[in-house]
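A single protein chain has been omitted; all remaining protein chains appear in their positions.
The block that comes next holds chain A.
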Amino acid sequence: MSTILSIENLRKFYDGGFEALKGVSLDIAEGEILALLGPNGAGKTTLISTVCGITTPSSGRVTVGGHDIQSDFRAARQMIGLVPQEIALEPFEKVMNTVRFSRGLFGHRRDDARMEEILRKLSLWEKRNAAIRELSGGMKRRVLIAKALAHEPRVLFLDEPTAGVDVELRKDMWDIVAELKRAGVTIILTTHYIEEAEAIADRVGVINNGELLLVQDKASLMAQMGQKQIEVMLVERIDAIPDALSSYELALNGAGDSLIYTYDVHGERTGITALLNDVAQAGLTLRDVSTRQSSLEEIFVSLVSEDAA
């Protein structure tokens, strides 16, 4: 698959010197769905705003479909649709008018058939002549999506599309995203909900303090979640893993009094029996043994807290 969005070493200092992005690099393949996870203030919106042209990058390079977002901004922005985190709409304007405005703003001719298609897809057709202020919050969010889709973008940014949205509407949103993906649209969305990332993303990125900590295939993340860890607690502390145990994928904890062994629950042999034997052979005395299974949530939390440390 070809890369449609490429971010290289992107930095952003806000006025006052605060560094909101600390050299983010990321390639996004055409047609994929990437979920960006991160706590409040991580820099998700800043990243999106910079790519979309709302804030100016301090350094680094971003290209969309090969077009630089600064030197070739027209071609780059033409390909991008943005659904912002905050609902921002003209309260007295009619739904149809604002969506038509968006299409025109991106240089497209008026196309009523296309407008109808978009509004129907988002269940807004009946409301097309309603003023924005007469809509519910969920409908307003869908108007924002309709505006972002009005110029038929190839890359769509959804900044927390399901924040403050009820369960049903969230499912609707996931369906919309799935349908856009079928139509070949590349989607980058931010969310605080890990199950959302699990449900719809192809890849998951974790961002914290302006740094991208991890970007990984959801499948391989899931595989990691299929991994279990066994912790072998020792009576004495050791400085290093004994040579006799070097054939195992082992890690020593910080205190030096327990060994952590990771294995795949789906594997034919877990190697636990052999490990425990070899631990005893190496002259170590067991105090206790425990097992644990990691979830995406845990991976996320541990990444973010490691980063904070």
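What to note about this one:
Everything that follows uses one rule, which is that a contact is a pair of C-beta atoms (placed from the backbone, for glycine too) under 8 Å apart; a residue touches a chain by one contact, two chains touch by 3 or more; residues count from 1.
Simple rule for what comes next: contacts and distances are computed from a predicted model.
Looking at the choices "Multicopper oxidase domain-containing protein", "Acetolactate synthase small subunit", "Transport permease protein" or "Sterol desaturase family protein", the name in the UniProt record of the chain not drawn here is "Transport permease protein". If you put the hidden chain back, the residue from A:22, A:108 or A:140 that touches it is A:108. For the chain left out of this panel, the touching residue among A:74, A:182 or A:269 is A:74.
When you scan A:147, A:170 or A:203 for touch with the missing chain, the hit is A:147.
For chain A, the list of residues touching the undisplayed chain reads 14-15, 52-56, 73-75, 77-78, 80, 82, 84, 86, 88-93, 97, 100-109, 147.
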